[in-house]
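In this view, the complex is presented without one of its protein chains, the others remaining in place.
Let's turn to chain A:
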């Protein structure tokens, strides 16, 4: 079991690598690869990653956690994976993608606790619709934008700078203090 570090390997020229972590691997994002740089997508059910592939694995530029609100296991496994992630990633190289937030059958507590988690880690929280093709492609476009920044392919912008603009804010309580 190895933990990935953001700067322990040399970057590859003009490529970007993203690690997508989701408990339902068939829901993985079909990242639109028609950008002018190749994007390599690696899938995982959760962290830590197995140690066998350590040498062959390139430097991961962005870790995307897909949380399916319809199942509690998704949230629990994301929380456990976060503990295994090197802290260097939280400076702009982690993104949360939430599916199923509009469903009436989802208890409110899950979304609230996920927002608190993302807010405390200062990471962007994106909502996605995974049942339609347009929804998936829209979500893929948004993730690609963040990926390009965190892979260093956009001049003058770093992941840390972008995350200060896109980070999730925790909703406030009615009297101004943070919700319990």
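We adopt the following convention: a residue touches a chain if its C-beta (ideal position, glycine included) is under 8 Å from a C-beta of that chain, and two chains touch if they have at least 3 such contacts; residues count from 1.
Just so it is clear, contacts and distances are computed from a predicted model.
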item	value
Protein name as given in UniProt for the chain not displayed, "Centromere protein L", "phosphatidylinositol N-acetylglucosaminyltransferase", "Origin recognition complex subunit 3" or "AP-4 complex subunit epsilon"	"Centromere protein L"
Touch with the omitted chain, as defined above, among A:21, A:74, A:150 or A:166	A:74
Interface with the unshown chain - residue positions in chain A	23-24, 26, 70-74, 76, 104-109, 173-175, 177, 179-180
